[in-house]
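One structure below.
Note that one protein chain of the assembly has been removed; the remaining protein chains are unaltered in position.
Up next, subunit A:
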Amino acid sequence: MDPSEVEFLAEKEMVQIIPNFSLDKVYLIGGDLGPFNPGLPVQVPVWLALNLKQRQKCRIVPPEWMDVQKLEEIREQERREETFTPIPSPYYMELTKLLLNHAADNIPKADEIRTLVKDIWDTRIAKLRLSIDSFISHQEAHAKLDNLTLMEINTTRSFLLDSLNSMYKLRSNTQPGSAAEKTMDY
């Protein structure tokens, strides 16, 4: 999967906007949106929010977790604990990038948030690598990927799967019985 595909999935997340136009309820395959009234907050998917924002028809309310204090807490917790901590949004990286790139003027302290999210990301990726390494060196057979987000899994997926495949095959060499059974299939 390409990161832009992950981003595409992230655009389905809901975000609150405050429109400055009025429009009746819109009926779409993915669900009904609206009605839009000037000044009244509504929940819309990110793709629509960004589109409206680009046409200057709304103001985006940043998600609750996109806040310097909360992110600092998450960062500290992430650094403290050895396992992955629950993250407020499964698409935190994508949403941060999308919202900060297109609606930075609606988000207070945008630069600080960008750095914080990057910090959290780096900490988590470092943890991911560490756990992959111990996974391989202990020759484990299965692992739980709790609290990992799609984007994080996506960056190491091909590498991890390829190496696990190779390791599995090299390990089945050491048990001649199972390998011999396989050859009998022909």
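Following the convention adopted for this analysis, a residue touches a chain if its C-beta (ideal position, glycine included) is under 8 Å from a C-beta of that chain, and two chains touch if they have at least 3 such contacts; residues count from 1.
Keep this in mind: contacts and distances are computed from a predicted model.
Here one chain is missing from view; checked against "Postreplication repair E3 ubiquitin-protein ligase RAD18", "DNA replication complex GINS protein PSF3", "Ribosome biogenesis protein YTM1" or "Uu.00g014260.m01.CDS01", UniProt names that protein "DNA replication complex GINS protein PSF3".
From the options A:N20, A:N37, A:N51 or A:T155, the residue with contact to the unseen chain in the full assembly is A:T155. Among A:S4, A:Q56 or A:Q69, the one in contact with the hidden chain is A:S4. Contact between subunit A and the unshown chain involves residues 2-5, 7-8, 97, 101, 129, 132-133, 136-137, 139, 151, 154-159, 162-163, 165-167, 169-174, 176, 179, 182-183.
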